[in-house]
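Here the complex is missing one protein chain, while the rest keep their positions.
Moving on, here comes chain A:
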């Protein structure tokens, strides 16, 4: 009968569950308990309610469903006693989250408890609110919490401060209400209140520029004084950790000072002395001290420049980097990554140590170090760094090879000084880790090879050699097979021999052997086999003596279970047998693949972080040029490792393959991997063509791409064997262009500031409701000419965005002319979610940079 004397039953249940030998036994015990609890709930049993909830929490922790207990939490919270409320609030926080509607029912009880006379009950309510409140609750209860910031007991004040953080994160509009009460908290002596007050202050500064301005003016000096007192305070046993008084308070003060000092010379100046003191005086033999130093370094790096302090900070990082403790080395790498934008030279000095960290036994450190090395690479050190990384690729762990390969490929593509080096390095990577190489990387390699006519012989021989030793790297096989198909004659006659290579003797039948083994290898996938089949067709014409043998190999695939291979082998067989007269014309060498259009398209869909070094970049038109497009894509890309789906990359492949001429090539394109993901590719910097040459021609190439397609498609048999159908049957007529009169949408003013207006007109292609073509028109409302006008847009993940080049990059004053730019948005959640877009517009007025940003929420609903 007594509700408080039944504690043993919880213990009994836990014991029973722990005694279970198998998962099935455990499930049975839990099922029995849950049944009993449900029964108790149905009977509205009051005596055991709190014990039942405790049991449910334990069951919940084991991962079983416990939703039926949610209402019990509310009942316990509504009951008058402290013990019931305590367990009720705990259950509320554990069993519910902010998205459950049940939570709304508790708002009233929480409100009453926030006004309770018992401060511990107020504390419980604040804690629950701080941990799980939703935006609606935040709005409803913010006045209560605000009032509690001045409560007499400091323990309530600190809870209210943290609760306020949750509230302003949920509803940033409420921030201004908290500015004044917080300023008072910053003057307190109680460490708990001070820590939480500083934290709230930091968060306020993040959501509200006014708050930042206010605290910067009113509180910087006071905070510097607080930090100084803390640093110089005598031994305080209550707060002491490893000889330092309250490292947590240290760190929060440093963090807030960082926010206040960033971008403000005066505030930065005011904190210089104390930062220098912290950086030099803090003991670094314990974790607590290092945590403070780490925070201090970050603050020094972020606030306005003071040469002396930065030297101090870099020295601390150098010391960290050579520390034996892995944790310290990890944070050093982390910090150096941020420091690189501030002082690249200083970071470069540690290159050798960082490179060693790439080979560390700890995966966390390796990953950080690799990212850092990637940022360190430049034109002058690319060769030795790449060599180190490629050498390491040989011995690295399997699960690290993916990351490492992607980074190496990216470095090679971005910085390669000459084509032969690029090809050499790529071949090494393909040989070591071809299975980890992304499709677009080897596609790019093929494009480069195709463009390097003086290296065709060299490359095909090198690939042949590589294949002799390594035959299990898929992408190496593909590139090799493609090259042998194209340049098989150069392989056999040793044409175009370079000084650096040793002559090899390869007979025609050796070359066919290689391709045959590729097609017969079990591990080869459909793409590889298709490519090998095409290579064989090409070789049948290049090596007439092997024609008979090739025909036999082709015929063997007539019975292939894969439709694609079966059909191609039938077709190729008929070419070899019956169409001798057109065969040589059909299998001529591919025309040089258009590097510039490949690069341009890639650049518009891929991030590119080095292009800032290119001084001419700003003159390039929007959307096409690599550098103007690069920041945009950074906006879209979460990080290098998260591929952003890109339609434009896919377009490239489709264009290259001429798919749009052949409506029935689904199988071909579905294998053709979607290009344009996460590797930074900058083909423009590979060849001898400097970027500015391309910049002039790129738009032309793009606009005339339509004209190129038939030529390319007629001969292109790179990766879509299905095109062969067209080769045999003659060109299929292009599908009739659908009439361009999709549903009409009203145009909107997407963005308007005092100086600039952007209007959007929408259109859709019938039959493709997901994709919207937006035509944006920019009008200059000011009386100054805007130059170097760049428009960028970012969309959430469920949207895909493609920007076409803008009509110009200078915008005449007072509306005397416009810039137009069209965007294509594909909404993968069409009908469910509306379009939303962030935009950022940069331009120059009288040589001064102006940046405007905004968010567009007023798209017509069903786009």
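One rule holds in what follows: a residue touches a chain if its C-beta (ideal position, glycine included) is under 8 Å from a C-beta of that chain, and two chains touch if they have at least 3 such contacts; residues count from 1.
In the analysis below, contacts and distances are computed from a predicted model.
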| item | value |
| --- | --- |
| Which of "Sodium/hydrogen exchanger", "AP complex subunit sigma", "EIPR1 protein" or "Aminotransferase class V domain-containing protein" matches, in UniProt, the chain that is not displayed | "AP complex subunit sigma" |
| Sole residue of A:246, A:439 or A:595 that reaches the chain not shown, by the stated touch rule | A:246 |
| Full-complex contact with the absent chain, from A:37, A:76, A:90 or A:856 | A:90 |
| Selected from A:362, A:489 or A:852 as touching the chain missing from the view | A:362 |
| Touching the absent chain when the full complex is considered, from A:341, A:380, A:493 or A:509 | A:341 |
| Which residue of A:185, A:331 or A:575 touches the chain not shown here | A:331 |
| Sole residue of A:33, A:295 or A:594 that reaches the chain not shown, by the stated touch rule | A:295 |
| Touching residues on chain A - with respect to the absent chain | 1-5, 11, 14, 18, 54, 57-58, 61-63, 81-83, 86-87, 90, 93-94, 97-99, 120, 123, 126-127, 130-131, 155, 158-159, 162-163, 165-166, 169-170, 191-192, 195-196, 199, 238-239, 241, 246-249, 251-252, 287-288, 290-291, 294-295, 298, 326-331, 334, 341, 361-365, 367, 607, 609, 612, 630-631, 634-639, 794, 796, 838 |
